[in-house]
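Read through the structure below, which is laid out as structure tokens, and then see the notes.
With one protein chain withheld, the remaining protein chains of the complex are depicted in position.
Showing subunit A:
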């Protein structure tokens, strides 16, 4: 065991002591297309500790995005409970869920999903428009977030004027601007070259270590998974033939 490995082991033990942040309790999800039923999650349980950084890996189509959507309150499970930071989100109303995810979750997608008509600044500002925040404070927060991702000088650029890596960093700034504690990243480097991917993962790592963000990263890439403290393997339930 090297010193480095020891350190990681100590950190891991440390995290085990922290309270659970995301609790997934026997969650099932089946998509229905007409008569066809596609079971994706079958009584899946999982715990993510506060301040953890977890890589979610598994074959394509095994339900990683589905699980992420359930944790983030974008979709609802058929059965089972999900609790995030003491809020049982599976019990919230539709409107309550929408409001909750706007305040507590930052989403980062493979294809960035920025609004093409808006500048980087306006894209990052978007989630703040839902709250009664004075214009000056909104500005300060957006500038802060863009600063953090190193894009303060690109604030007025539109997505099409930015590289993929830069767009993803704008998306990260957008996820940070509401000060959400949970960041859900769905293949955040899937569309990026190696250098940009490294930069994004370093950024996420920094957010986890310096700001205590709890992060779940869906990925295919073993190099990306290395940035996480641990890796969860997802398998697809057997389809009843």
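Here is the rule we use: contacts are C-beta pairs under 8 Å (C-beta built on N, C-alpha and C of every residue); 3 or more make two chains touch, one makes a residue touch a chain; residues count from 1.
We adopt the following convention: contacts and distances are computed from a predicted model.
Which name from "Predicted polyphosphate-or ATP-dependent NAD kinase", "Succinate dehydrogenase hydrophobic membrane anchor subunit", "FtsX-like permease family protein" or "Cytochrome c1" does UniProt give the chain that's left off?
Missing chain, per its UniProt entry: "FtsX-like permease family protein".
In the full complex, which of A:58, A:77 or A:127 touches the chain missing from this view?
Here the residue in touch with the unshown chain is A:127.
Can you say which of A:30, A:50 or A:113 touches the chain missing from this structure?
The missing chain is touched by A:113.
For subunit A, which residues reach the chain that was dropped from this view?
Considering the whole complex, subunit A reaches the absent chain at 69, 72, 74-75, 95, 98-99, 101-103, 107, 109-111, 113-119, 122, 126-127, 129-130, 174, 178.
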